[in-house]
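All protein chains of the complex are present and in place, except for one that has been dropped.
Should a chain be cited, it is by its letter among A, B, C and D, assigned in written order, with residues numbered from 1 in that chain.
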Amino acid sequence: MAAKSNILEVSDLKTHFFTEQGVVPAVDGVSFQIKRGGTLGVLGESGCGKSVTGFSILRLVRPPGEIVAGQIRYYGRDTVNGDDLAQIDATSEEMRQMRGSEIAMVFQEPMTSLDPLFTVGNQIMEAILYHQDVSKAEARKIAIEMLDKVRMPQPREMIKKYPHQLSGGMRQRVMIAMALSCRPKLLIADEPTTALDVTTEAQILELMRELQEELGMAIMFITHDLGVIAEMAEEVAVMYLGKVVEQSDIESLFTDPQHPYTKALMQSIPKVGQKADGRLETIRGMVPSPRNIPTGCPFHPRCASFLQGICDTELPQLKQSKPGHWVSCFLYEDGNAGHSSTPPPAPPQSIGEG
Amino acid sequence: MLRRFMVVLALLSLLLAGGFATGQDMYNEAPSLAEMVAAGELPPVDERLPDEPLVIEPVEEIGQYGGTWRAVDNNDSNGWTQMTINAEGFLKWNRDVNGFRPNIVTSWEWNDEATELTVNFRQGIKWSDGDPMTVDDYLFWWNDMVLDENVPVNAPFGTTVRGELMSVEKLDDYTLHFSFPYANPLFMEYKSRGAYHSSIHIVPEHYMRGFHPAYSDAEDATELVNRYNFGSRMHYPDRPTLSAWMTVDYVPSQRLVLDRNPFYWKVDTEGNQLPYIDRLDIEIPQGSATELVALKGIAGELDMQVRDVNLLDVPLVLENQEAGDYRVIMWSRGDYAWPWIIPMYDYPDEGILDLMYTKEFRQAMSHAINRDRINEITSLGLATARQFSLSAESPEFQTPEGQEFYQKWAASYASYDPELAGSLLDGIGVVDADGDGWRDRPDGSALELIVDIPAADTGSIDRMDLVKEDWEAVGLKTVLNIIAWEVVSARHLAGEIMIRAWGSAAAWGLVSAATVWTPIEGVTYSIGGARIGDYYNSGGERGVAPRPGSMLEQLQDAYTELISIVDPEERSAKLLEAYQIHIDEGPITIGTIGEHPSPVIVKNNFRNVQDFGLVAGWDLAFPGTADPEQFFIDQDG
Amino acid sequence: MARYILRRVIAVLPTLFLITIFGFLVMEAPAGDYVTSYIIRQYGHGNTEAARIEDEMRSLLALDRPVYERFVTWIARFAQGDFGDSFDLRDSVRNILSDRIGPTLTISLATFVISWSIGIPLGVYSATHQYSKADNFLTTVTFVGLGLPDFLLALAFLILGWQLTGEVLTGLQSPAFVNQPWSLAMLLDLLKHMLIPVLAVVITGTAWVMRVMRGNLLDQLGRNYIVTLRAKGVPERVIIWKHAVKNSLHPLIAALGQTLAWLINGFTITSIVLELPTIQTVYLNATLQQDVYLAGTILILIGFLVLIGTLLADIMLAWMDPRIRYE
Amino acid sequence: MVDEGRVVLKVQNLKKYYPITAGLLRRVVGHVKAVDDVTFSIPERTTLGLVGESGCGKTTAAHTIMRGLEPTGGKVVFHDRQLGAVDLATADKDTLYQVRRNMQMVFQDPNSSLNPRMTLLDLIGEPLLVYKQAKGQELVDRVAELLKHVGLRPEYMRRFPHAFSGGQRQRIGIARALALNPQFIVADEPTSALDVSIQAQTLNLLQDLQDEFSLSYLFIAHDLSVVEHISDFVAVMYVGKLVEHADTRRLYHNPKHPYTEALLSSIPRPDPTTSKRRVPITGELPDPANPPQGCYFHPRCPYAEALCTHEEPPLQEVEPGHYAACHFADKLSLRGVNDF
Partner (left out) sequence: MVATGDTLPDSLVGPDFDAAETAVISVRRLMWLRFKRNRLALIGSVVLVFMYLAAIFAGFIGPYGLRETHEKFPASPPLLPRFVDEEGNFSLRPFVYAMESKVDPATFKRVQTPNTEVKHYLHFFARGTPYTILGFIETDIHLFHVYEPAKVFLLGTDKQGRDLFSRIFYGAQVSLTVGLVGVSLSLIFGTLIGIAGGYFGGLFDDVSQRIIEVLISFPQIPLWLALAALIPPTWSSVQRFFAISIVLSLVNWGGLSRQVRGMVYALREEDYVIAARYASASDWRIITRHLLPNTLSHILVIATISIPAMILGETALSFLGLGIQPPMTSWGLLLNQAQHTRVLIQQPWLLTPALFVVASIISFNFLGDGLRDAADPFAN
């Protein structure tokens, strides 16, 4: 992979929610980088903090949530030093200008993410008018262009439609058109296809890939779907309970998953086209409540390779286990293989085999 | 003084302008009228006044023209306003309520049997539109309204004797002859009564014809009766009147404005045409009149307010006298009881009736009441504790013997003596038979006194609350049944009420108040119950007969005798004899406290208001009886 | 849209008819009729003579006819635009209402406009500063405002006004201005008199608007589209006023349906306490006195206004909300 | 396609129409054909997967089969253990009562399908109580047994659903469906609300229970990989109609309807080496109130010809046991799941 410069470097980001029942460390020391024009997939189950990470970057986390530590260095404006978004006042004009024009976001629920009282054209134009010095007519022109770009049929007509008149897929196209209308350098896509049907999902994913190629923006793609991540991402960060447990390029992750959680995830989904009568592999137990995170490695109670006395007491650090592949697991630290009190992990099963 | 001078000037200029047309310009008029005369819009004052205007002697001094009299009336029927200006009957009560004086009628003559009467009317009186008033205006009322079956106006009290109508004959434009089938010596007294007797019987024929179904294209008599009826007659600015002021504007439930009647037929002793005051501006409240009066009164926004000044507001009103630049004159309410407690002798429970007809029982009820406490708590101690004994101002009490009698009656059984009450009850067997703490009937069954009070009569409720405590203290279980006004009548007529408590009222004996001391009419305020009165009134066809030989029957008989006695003195003596039944048989209706003073708020520049007045009664029509046309507002101060 | 409105109108007509019948029955139900109530009031004022004309009055007013007959006659005349006469005020219902509609609307509209124009911004402020000191303060004040009966406030203000100015500001005009042509002084006098009722009613009205606005806005601020707006860099002020507020007007506009009737039906007791020449006071008295045609007409008027109000609210909602418009 | 004797449920020409009204008098101007002429059967101990995009009528079909909705037409023949063949579409109340012992439903959303005010004992015990099969201690024992079957601790039976995670709640729902020991269960997207790791547990549980209790499933899902995993047969729905129906292997590897091909092509593959090659179909699901003329799929079909625009293709048996509703089913050579 050619050394591209990074558009975003997140280091040790901590976003905590200070609720009446206690502190919820939704994001608890997350670090990753996104390359210019590249795609980072963020993979994780519900409650792992992947969405909060996205929101933290755009500084959209509202009280009682708060970024308590870490840096979010964005190299879109100052390519050398970058701006630390974590240090900018979330309510400042500077941050507002950044949103939508530098970094844009697409959400999971296209059905509710648009204001029902305004036409989609109006809402796209709104994004343009607040960031670009153009007339209304020009903004309208751009909006139509963007709708055309997202393969919206009859964009001139569609611009007059209200959200409820559009299907979910269409609305997601509008959301994407809106997000891309100011040509952002980074797009955060938070489960953009989860609520969509499989055919529409395929269309949207295809569209996003094409647009990325055309517009050259970086994408941070948040999803829980291994299939989707495989299609979209170049790099992947796997999150579990507010932490990145594994990060690598996409091929390495799928061919050689290292963290027991990643491995288990991959084994627990049915493999399409390989119908077998057997049972699926499972991860035992449930994801713990984020209010009640286990000590040590947060995954240890469910881990098949749990090392007594280590995993339940110490917190593993994200370390490079092989070039371009980072994992946060004691199994990959020197001398720990022998401690195994439970059966060693099953040999990683490559997905690509069938 | 300046004002007076101006009047003289105006008069002089008038004389100059009009020349000495008649050569006898004796009368003065208000400047505004003089202007109109000058402009030719109005005939000269001499032509407007009757041949012999009624001369009114001012209470203090000759007044000044001008000013607006602001006051509050309590509803759209404008009762207070009518009592002020509509006291223009055949005759008018004297200012001290002692006898009456000529008004529209100047003289009359009875035959010895009191069956034939000739009445002479003042000549030359004009309606407020200038049309002359003649006896035809009275005859129209009698023939075309009372006697016309299509017009729902009934013959009023006094025009029938023993159920038979009088007949009226016109002798000339100003003389009428009345014939009665039986002796009717009280007829002229009825005609002297306040706002709703003869004062409304003289109607402007020339105007009313236009609304009469027989003389116009009116479909029915609705419009006619509206212009006649007490509650609505003042709502029509075009309706001619004989009063000192005439309606110029009426906004329902808001305001009634009256201006001087340029044809008013009275003058002061210096020949100034009355009234002095230009305009009456009367506010009609939509809620409580007493509250509005209190507020406006203390703010000095009322020039003279006679009614609706709450007794309990007296300290408040007194305290603000200086700030509001007014004085408070204490007139009397002229009432006899607040409340009067009326046992009903037509209650469908023989056991209760047995007790009601037992005078010891009623005496016990009366002695059990702590009247002083009621007075202290509800009337600032300003009233008098007393029995039900009519108003002290009644004519029959004006002689020394009358006074003595009155005192005796008022004091009868009125002392607070719970022990006596208890022993009286014990004596008739009303004792606690079952040991539940309450006295029972002589037959041992439970006794419960149920007193109906209309919800709006808060004064009575407050007082009866105390009476209830007193009665319960002697062991008589009492229930206060507070009911809506609307229900009272129906319950009365159905005989469902055991005891009724009624608010303040005034009564002057034979003419004004017969029904309250003798059951002769089927009305709700009848003593002993509406149905007992109805029995008398219908000659026994309807209603409930009083028990034979009972005090109620005695009272009815006494009344029958009284009304045909021609000689006034003999009548008065007989009347006191009838009253004696009330003393001998114990209280028949139970009185509590009465003779309240009634505060009248008068601005300091509002003059010629006499110190005496009786506020409660409509018969006497105060302040009308105090001649409001000679009230004036001092324009200098 | 026209069909939609037509269908709504037709659907509500039976309701209106039921209201009419029901209203008439309700007024007829208590014991006695206008005449008994009149006579008893006359007694109350010491006029014991009035009972003598009971039968006359009853036949004069046709109150001796059976209920259904009177109802049918009245409704038939009503349909021809003749609302009948008031027994008590002895004037045509039409005149009475036209006399009073002006003052009624003057006060109620002023009250309405002020409470909404204060209530909405305060509600917005409260919602956007949820749990701040100001919000807690406003919330508490709102609850107090909702807990205070306006007529009690009116009475207190009346006394306060008297103590401060020495004037008793009942009614809508000082006597000096009665029947005078319009002038600046008269206008000032009117404004002075309006101050107390408007203030008393505005306090409770504002509290209500604020409460509703706050709740709805909080609900809207939690919606996804708000996040979208923030994410695309729209200034917060625009997000709130252009988007969230517009979306949260929904229940307020729905409440407008009732508001129209409230304009001639609200603050009845306050009207009485303050002697306001409004329809409310006529209505209350007419009901108490069983002045059936007057009360009945106002009742139908109110029912009609509820109907019109609901319709208008629906149309406004449709105008504002494409989801309804394109139904 | 299957031996009649071993069939547990046979759905024939099932229809569920909703009227569309217009105008002042609410005249019926047309129908939304939510389920239109659907025919399939489910052999004993097998699972039929019903797939299709949202709004295609899968869930309506399920509730119509359960007689939660009144069918507009067609038959739903259920081979009840006790009563034999019963047409549910016309069954009377008593029959339905009898039959419902043997057919139950598992719902999609484990949050809304459990009454939050009832304990597990009440929830799972409700069918037993209604059918008077147990009460008192016996009921407790039976519920304990059921809880164990779905892998929950019997001690928890006095707890409330909110105390459980999504996956556990879905087990509670399954336990309730199992309470009367049914023959047949309709599972409406039972795993789509669950996380990936929990989905596997649930799927395994359903399979285990099928073996143990000889259950048949109608398994409704939009996730084609899950359907492939669990189903013996698969039926594909499009705008209220069945467009293809076959055993799983044939349908996935040798589809006969272009829509099935499109669906298969759209499945995101958890394989970075192959996933970016597919070509998604264009367009969207038509409005069921106003579907296109001819074959409903023709506007999106890459193989559509003139015929497709006006003539509706019937569901035909293309090969033995393989049904497809396409004019060109036997002519087209469509790609299977592994051909992308």
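For this structure, a couple of remarks:
Please note the rule applied: contacts are C-beta pairs under 8 Å (C-beta built on N, C-alpha and C of every residue); 3 or more make two chains touch, one makes a residue touch a chain.
Quick caveat, the model's predicted, so the values are computed rather than measured.
Remark: the omitted chain is touched by one listed residue; of D:47, D:60 or D:113 this is D:113. Among the residues B:130, B:163 or B:315, only B:315 touches the chain that is left out of the figure. Those residues of subunit B that touch the chain absent from the view are 288, 291, 294-295, 298, 310, 312-316, 318-319, 372-373, 376-378, 380-382, 452, 455-456, 458, 461-462, 465-466, 468-469, 479-484, 486-487, 491, 496.
Looking at subunit C, the residues touching the absent chain are 14-15, 18-19, 22-23, 26-27, 29-31, 139-140, 143-144, 146-149, 151-152, 155-156, 159, 261, 265, 268-269, 273, 283-284, 287-288, 295, 299, 302-303, 306-307. Against the chain not displayed here, subunit D makes contact via residues 63, 66, 68, 96-97, 100-101, 104-105, 107-109, 111-118, 122, 126-127, 130-131, 148-149, 151-153, 158-160, 162-165, 168, 173, 176, 179-180, 201, 204-205, 208, 211-212.
Following the convention adopted for this analysis, only the chains that are shown with their structure count from here on.
When the partners of subunit B are compared with those of subunit C, no chain appears in both lists. Interface comparison, A-D against A-C: more C-beta pairs in contact at A-D.
One finds 32 Å separating the Cα centroids of subunit A and subunit D. Under the contact definition stated at the top, not a single residue of subunit B touches 2 or more other chains.
Residue positions of subunit A touching 2 or more other chains: there are none. Against subunit C, the residues of subunit B that register as touching in their complex are 68, 70, 74-77, 79, 152-154, 156-157, 196, 221-222, 225-226, 229-232, 235, 249, 251-255, 257, 281, 283, 285-287, 292, 295-296, 298-299, 301, 323, 454, 456-457, 484-490, 503-506, 515, 523-525, 616-618.
Across the complex, subunit B is touched by residues 30-32, 36-53, 55-57, 59-60, 86, 88-91, 96, 99, 158, 162, 166-168, 170-171, 175, 178-179, 271-273, 275-277, 281-282, 285, 290 of subunit C. Across the complex, subunit C is touched by residues 58, 60, 91, 96-101, 104-105, 107, 109, 112-119, 126-127, 130-131, 162, 164-165, 175, 178-179 of subunit A.
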